[in-house]
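Okay, handing you the structure first.
Left out: one protein chain. Kept in place: all the others.
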Amino acid sequence: MASLIACPHCGPRPKEEFTIRGDAGIARPLPDAGEDEWHAYVYLRDNPRGRHKEHWHHTSGCRRWLVVERDTMTHAIYTVTDASAQGETA
Amino acid sequence: MSSYRLSKGGNIDRAKPLDFTFDGKPMQGFVGDTLASALLANGRQLVGRSFKYHRPRGILTAGAAEPNALVTIGEGGRTEANSRATLVELYNGLTAKSQNRWPSVDFDLGAVNSLLSPFLSAGFYYKTFMWPAAFWEKVYEPIIRKAAGLGRATYEADPDSYEKCWAHCDLLVIGAGPAGLAAALTAGRTGARIILVDEGFTPGGSLLSETEQDATNLLAQTIAELDSLPNVRIFSRTTVFGWYDGNVFGAVESVQKNTVTVDPNRPVERLWRIAAKHAILASGAEERPLVFGGNDVPGVMMAGAMRSYLNRQAVAPGHSTVIFTNDASGYATARDLEAAGLHVAAIIDSRPDAPQKWTGSARVLTNAVVLDVKGGRAVKSVEVFSNGRTETIPADALGMSGGWSPIIHLACHRGAKPVWSDAKSAFLAPEKQEGLTLAGSAAGLGSFEACLGDGAAKAVPALEALGFSNASAAFAATSDNAIVSKPLWRVQGSKGKAFVDYQNDVHLKDLGLAVSEGYVHVELAKRYTTNGMATDQGKLSNINAIGILAEARKVSPADVGTTTFRPFYTPLSFGALTGASKGKHFQPVRKSPLHDWAKKNGAVFVETGLWYRSSWFPKAGETTWRESVDREVLNVRKNAGICDVSTLGKIEIHGKDAAEFLNRVYCNAFLKLPVGKARYGLMLREDGMIYDDGTTSRLGENHFFMTTTTAYAAGVMNHLEFCAQALWPDLDVQFASSTDQWAQIAVVGPKSRTILQALVDEDISDAAFPFLGAKEVSLFGGKLTGRLFRISFSGELAYELAVPAGYGEAVADAIMEAGAPHGICPYGVEALGVMRIEKGHVTHSEINGTVIPSDLGFAKMVSTAKPDFIGKAMLSREGMVAADRLSLVGVKPIDPATTFKTGSHILAKGATPSLANDQGYVSSSCYSPNLGSTIGLALVKRGPQRHGERVTVWNDLKNEYTEAELCSPVFFDPENGKLHG
Partner (left out) sequence: MVDFALLHRLALATAKSGSFGARTADGRIALTALPEGHVLQVLASPGHADIEQAVAKIGDGKPHAVRAYGPGQWFLVGDAPLSSSEIFAKASQLDGAGSVADQSHGRVRIEIAGTAVETVLAKGTAVDLALSQYPVGRSAMTLIGHISALITRTGPDSFELMVLRGFAESLWDELIEMSLEFGVDATAAN
């Protein structure tokens, strides 16, 4: 029915304007990091109860990728920042 | 005028009579009536039959918690079953019918169920209908389905429209009773944006049932002032049904539910999403029924409801009323009844002494309880037990009051749990949560003055926190002088069934059964007995059940707790949830710039996601799609064809690092792609599987033009943006979606060059513009600039011409004109599909999320030189290099007269059909007019090594087997001679 995400560029918008990708707390491994690290990056995810960072794309808005830190239990949203500020580089 | 409608009093408009029918019988009411009050005024108390036992049932409440008076309103496509008569605003021409009875509500054969009641106690469905097993599907289930439910829904289409809207405010006030009005007034005076919502057709809440002049004056003044404030919006006839994340509230407004002549330009219901910075929940409190024998006989009503019908609609409950109360409220009803000249036979007060001063005529019995109500279809007498003596009092109405439960539901929709308060004998919600504050009787207050003061007092800090420092309480705070008594959860020694949940027919013994069978946990007891599971969601029954369980377990209700509160507070129509998204507006329509061109050429369209794509173009005399498609395919390969490929994703990629970026997202090399060249690219996922394919061209040093498949255009764009923003933010690369900017026209076949040369100013001979050329071109003697690409999906000599979308139709017309002498014809995606299968070209039928480049014969495309690209690392996994992976191969039937279907599986010749023997599956198939046979592409274990092998194509769904041969996937022109023509 609702859920408003406060996009840092556009202000509060309903979740229908976004696409959720998944855990933002994982970094893309270096190309030669080895099979285990790559397997974990592609397939393994924690399922935390509580604070958790996710990548959200403001698809129907500014089209910026964002890092949303929210609580999976209470749905409280702590921070929403532009993903490029996180500097997730291999 | 019946004897139940008093000749004066009430807030009905006696100058505006309304005609309506109930079970076909014509009746009259007035503006200001609800259906329930009008039925009562007409002497109609028996309005339905209960769910299980088919007991006669009457109107119990005057509001949203009504469990009995569920009727079907309206006819045809407007039929609305299970409508609560207490909330239906009476209007001229309203038709209402009782439910769950046959042949009539007065004489219902279903009442025989009552005789079976010993077998129908709680949980009976877990113990019956189990034997014999075969009877379940054929006998029991059909009978239960027929018996289930109360009203019947219609199968006719709803002719009315619905709407969904957003609203924004600083403060949302939920409920326009004393506390809500006080909060709204306090807030409105600061200039803040206020929305005041109330489910009634006029604001006032409990104030509407007051007779004191002070109260009615206050109501009128407050509303007048609120109406005058431009920053205050009042939503009447609107129920807030849920509190959601982001402090958004869902509400439904009845816009035109009070008329037979619906204005088609307006919706009948409107769903609101209200984004509030803060909210005050002033939703009031719900009076509790008392649990005693016969407490469901028509004529037994909530004391507060009696008072409401009396004071609002001038309806008398009966000629002689008994009040059974555990609370002061019962006395207020008795006082108002006597003031209206009605007889109150007795006030039965369960408490040892009556704290209220009673100066009326009715006698008061203290330390007294009602054991039973006699009458069946109407109250006839009441059996009372008081101080060791039993007494039968004749009466035709009984008003009961078991105390008050704050209506806290919304406050508990986001996970907060209510807390039992011994002082208030009620469950209270946490008074302050982020974004929401409770006020008034919803916060446990009792007296009218205290609620007024509380509403104002709660608004002030909320407004200050929002930056409105000029907030000042509109009413002074007063201490609450309401007396709260200990609850009477049930009357011991009740005779006959004592109901706890009216709508699901759950009575006291059922709860006793649940306890004795071990289902003592509140969530288990609920499901075992179905208490609280009806459409009224336990508004009256949950609290009594919890109290009864607490007593049975000898603990406090705090230890029993409540079941989970969830939206919606009251039922919501599918229409309101759908809004305008139905019929033609179910989803947006996305049209190619060549849509009208295709239409005028006779195209038959197919929906591809939101797009409409031309599927084939029938010519006069063609009666089947196959005729048209076969003709198109043959003609394209012989002469020429024109096809609209505008729907494929197009992305302009600019930037100094554009080439480097493309090199990282494709598995093949792009860094050194020369300007003026196109290249087929495979984009992988990080797990190594192919995500999408397309052709990317270099139009300038720092300018690339990427195409994607139609279906994955949006996904690819999101992916590119993720890579650029989150993975490699230092790269200088920008993406602009240009799918809609360009009309993209494929001109295909041996005559394609000749035809295009008539439009293109530059030389496009084979030497001047070889295969995979991509460049800007001038058209029509310099009149227009476009882009020309020499690429081929069909395997023919072929080009794609891109022109700005607005010129698409004109250019397509010009191509048809230039091509006419050469035999050009338009063709659609069916013929496109046949030709690409004939050439073994893959689409998302093959690229289905489980294939890697080498599976499709593209091993050489995977760069070994690039240090990194998306998907590189996972491609080297053990399973990805395994020898027996399903790989691309062609399949054709031995006998060309036989066929097979896509999705069929491949078995080695002679093998038994089984998963163990499964060799792979057919991913695409079609009839090839060039080969005169069905052909297919398949993914088969070691497919490329098995050309020539005889197999069986197995379709288990239709039990079809086709003898076939595995072969090269390139069925037509394997040397690709036509391509380089």
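To keep things simple, chains are lettered A and B as they appear, and every chain counts its residues starting from 1.
Here is the rule we use: a residue touches a chain if its C-beta (ideal position, glycine included) is under 8 Å from a C-beta of that chain, and two chains touch if they have at least 3 such contacts.
Every value quoted in this text rests on a predicted model; they were computed, and no experiment measured them.
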Touch with the omitted chain, as defined above, among B:P804, B:G823 or B:P913: B:P804
Touch with the omitted chain, as defined above, among B:G110, B:G376, B:P729 or B:P944: B:P729
Among B:D106, B:E391 or B:E817, residue touching the chain not depicted: B:E817
Where the unshown chain meets chain B, residue by residue: 163-168, 193, 263-266, 273, 275, 580-581, 584-585, 587-593, 596, 611, 652, 654-656, 702-703, 729-732, 734-742, 758-759, 780-781, 783-785, 804-810, 814, 817-818
Missing-chain contacts mapped onto chain A: 4, 9-14, 16-17, 60-64, 82
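Basically, only the chains that are shown with their structure count from here on.
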Distance between the centres, which are taken as Cα means, of chain B and chain A, whole angstrom: 26
Touch list for chain A against partner chain B, complex: 1-5, 12, 14, 19, 21, 28-29, 31, 33, 35, 38-39, 41-43, 55, 57, 59, 63-65, 73-75, 77, 82-84, 86-90
Residues of chain B that touch chain A when the two form their complex: 242, 244-248, 250, 273, 275, 414-415, 567, 686-687, 714, 718, 721-722, 725-730, 867-868, 872-874, 876-877
